[in-house]
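Next up is a structure, given as structure tokens.
In this view, the complex is presented without one of its protein chains, the others remaining in place.
Naming follows writing order (A and B), and every chain is counted from residue 1.
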Amino acid sequence: MIAFIIRRLFASIGVLIAVGLIAFVLFRYIGDPVNQMVGIETPESERVALRQQLGLNDPAPVQALRFLANAARLDFGISYQFKQPVSELIGARMPATLELAFVASIMSLVAGIPMGVYTALHRRSALAKLFEALSLVGISLPTFLIGILLIYLFAVTLGWLPSFGRGDVVHIGSWWTTGLLTKSGLKSIIMPAITLALFQMTLIMRLVRAEMLEVLRADYIRFARARGLSERKVHFRHALKNTLVPVITVVGLQLGSIVAFSIITETVFSWPGMGQLFLQSVQNVDIPIMAAYLLFIAFLFVIINLVVDLLYAAVDPRLRVAIHGA
Amino acid sequence: MLLEMIARGAGFTRRPGFASKLACAIVGATFLAGAAQVHVAEAKTLRFAFQGELKAVDPYALMESFSLAMGSAVYEGLIRRGPDLKIEPCLATSWETLDPLHWRFHLRKGVKFHGGEDFTADDVVFSAQRLHTQGSDIKNLVAPDTKVVKVDDYTVDFILTHPDPLLIAQWENWGIFSKKWSEEHGATEATAMNATTPPYAALHANGTGPFILVSHEPGVKTVWKKNPNWWDTPRHNLDEVVFTPIPSNATRVAALLSGEIDWMDPVPLPDQARVDANPGTQVLAGPELRTIFLGFDQMRPELGHSNVKGKNPFKDVRVRKAFYQAIEEEAIKTKVMRGLATPAALMIAPSLYSEAKDFKRMPFDPGAAKKLLAEAGYPNGFEVQLDCPNDRYVNDEAICQAVVGMLARIGVKVDLVAEPKSKFFARILAVGGYDTSFYLLGWTPATYESYNVFQYNIQCRDEKGNGGHNNIGGYCNPKVDELANAALQETDQEKRDDIFKQAWQISLFDDVGFIPLHQQALAWGVSKKVHVIQRPDNFYVFAWVKMD
Partner (left out) sequence: MSEITVELPKSEPTSRSFLGRVKDSDLLASFLSSKVTVVAGALTLIFFLAAVFAPLIAPTNPFDPASNFLIDSLNPPRFVTGGDPRFLLGTDDQGRDLWSAILYGLRVSLLIGVFGVLLGGAIGITLGLIAGYAGGRIDSIIMRIADVQLTFPAILIALLVDGVVQALLKGQNREQTAFGILVISIGLSFWVQYARTVRGSTLVEKNRDYVQAARLIGLSPARILARHILPNVMGPVLVIATINLALAIITEATLSFLGVGLPPTQPSLGTLIRIGQNFLFSGEWWIVTFPSITLAALVLAVNLLGDWLRDALNPRLK
């Protein structure tokens, strides 16, 4: 078990280093960092000095190592466009994105699971057909268009919800901010979260439906039925419980992609998160931010993956055996 | 204060372009002055949104009108400009030229910075130094060989090496920093040379102006509060100003329509009717001073982005004229700009040049254009790339697209490259080696007169950009340069304009060095409970805003 954890940890670090090297190549070779930092009229002598100071004349492996070492200390340098440390910029934007991703995940679970269960149990009913059709329409329209339509309907026409931003935020601790404790913050998160959740909801609904159908055909369900347990008990005590394990896994692994997907949602709703920052930095060729964002996404993924792996190992005895056997 | 404005406005009616708009503003302000006395109640917060973000609050960091306008809420220059663009005393109460090379400024007494420091001559001398430090983007506001000398605490001399009647023309944008504060916080340079420590002044500000910076979250939100100890009588009645960048057009319009913001810029052209029809909002439109024009690479022996090899077709005036006459500006104005543009014969707004009325655009004539092309040796046209920003000017990308269609009809195949302004400028300006063959650009003369246009856009330049720094295509006619410089030395306004007339005639009509298209219209979206004054250079002055 310990060996397994250690192995996974090493693998995770390997992944991070690999992504870190990609980020370094981005940083070092896409555009000249010095050109990006100084003005047009800066004389050559000052450029040379800055080049020396930044260590850009060292051999590439030395530079790569330094980049990784700095990254490990969360030092990604200074953003070309904002003249601020990248880690501070990303740190200030992170709560907004994580909060949005979290609320969107909850929404997609709360809506997706019941719809999935219903469509699996009542495959031929009209409501099930409606759910399936709706979920398909949801993923057949581009996210940005859904966002704009929501704004048009709920912000402009009905005036119920704010069209942009995060509302009022409350500071928790030294750096975390939350909009979930204020009225305007809660109102602000509804539309972006729905927009972001729609795709995941469809995914979850279809996954639950497929798993449920699979499980319902399994022997132990038949036995349960044969024992005379009520349908309700069979469905919820046995079938759903067994369905949820893969669902939770997928949802966990999807968190990374929700965060990345928020680029679109954040742009439409001017949500002050990392996705918007990343898009701006792509448009402005602000390589330090791009590199740091890349690493952040990889880091998030590695953490989630590790947790999922460990949970599996803890929950599933067969896997434990397999690990020991391997 | 109001009377002052009206008086200034009346004196200004000579320039018809501004008069009507100014009148509106005055009516608004008058109405408001009455209303404001009735109820003095809860805190008034102005919520302002713009399509771009504010990168840094240091006004030296970026010479861009939006950043400069935001900077002017906190920092003040020795002079400032009023709603009619007239130069007014600000931190300097008066000035005189002892001789053409020697200017003396008398500074305002009793002014304090937000941090409590007294404003003195030392701060002016310091700010002149800071202006030339690493990372400053406003270096050209004071020539590098100028000596700035403190005479006493409230008198400063500027000793020049060349006479420059336009010395103070752009000084509104040169905000004065506190020497003490800058030294205490290591903010003596615009950007710290050491790229690992962030410049303090990018996030913090300490000026003498009407508003105090409360917080700046780059790309998210910037908050100012009223400066209760401002030396001037405030024209505004605000307690707080909040700026949010909203890049998405649809979202920005929606936010205004639903009352979440009070003032935003720009209103996309298609949405103007909607904003006007909405009971609580209106569009405040007016001619802007910016001229949109097309330019060609006339410098390289072979174009960088074209299928013509071994020669540069744009070196032939017939080709340039053919392009000019193939473009139907009237259609661009009515269809792309929905009527909100003034077709331009010159690269300066008519309101800034008294003899502009003597110039007419060359006629749209595709037949003549085809003939000219054939005469120049391109009967079947040729291919060229057009570089265009897509987030800088009103409908820039759509204008370029329309140009592509019009040139296609005389056989020229244009490949359109429309990209965000950051990439666009990085490539086509000096820093990118002027990497373009054919481009669209806009220009507002910061000094509000013709010379500035010649100086930056029309004057000959070398490959590095010495000379006409923004003359991207490298148009060059020494005769034009000679005329422009002669005009600069001429003190008589009328004679000066006559000299400029010759220069305009040669550069834009004889040589067809550029194709002026139009002056675009400003379009601010404002809530009806907010009364703003629109300056034709699209400068946002919070200190002139009143709220019901």
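Just so we're on the same page, contacts are C-beta pairs under 8 Å (C-beta built on N, C-alpha and C of every residue); 3 or more make two chains touch, one makes a residue touch a chain.
Everything numeric in this text was worked out from a predicted model, so none of it was measured.
The hidden chain makes contact, of the residues A:L213, A:L229 or A:L310, with A:L213. Only one of the listed residues, B:D123, B:E189, B:D271 or B:D497, touches the absent chain: B:D271. Touching the missing chain, out of A:V156, A:A224, A:L277 or A:A292, is residue A:V156.
Here one chain is not drawn; of B:K86, B:K147, B:R409 or B:K479, the residue touching it is B:R409. For subunit A, the residues touching the chain absent from view are 11, 14-15, 18-19, 26, 30-31, 136-137, 139-145, 148, 152, 156, 199, 203, 207, 210, 213-214, 217, 250, 253-254, 256-257, 260-261, 263-264, 267, 278-279, 282-283, 285, 290, 294, 297-298, 300-301, 305.
The missing chain lies against subunit B, touching residues 249-250, 253-254, 257, 268, 270-271, 273-274, 305, 328, 331-332, 335-336, 385, 387, 390, 397-398, 401-402, 404-409, 414-420, 423, 427, 432, 435-436.
By our rule, only the chains that are shown with their structure count from here on.
Partner subunit B is touched in their complex by these residues of subunit A: 35, 37-42, 46, 50, 53-54, 77-78, 81-85, 88-89, 92-93, 148, 151-152, 155-156, 159, 162-165, 267-270, 272, 276-277, 280, 283-285.
Interface residues of subunit B, counted against subunit A in their complex, comprise 53, 55-56, 61, 134-137, 139, 191, 193-196, 198-199, 202-203, 217-221, 244-248, 250-252, 254-255, 257-260, 420, 422-423, 426, 429-431, 465.
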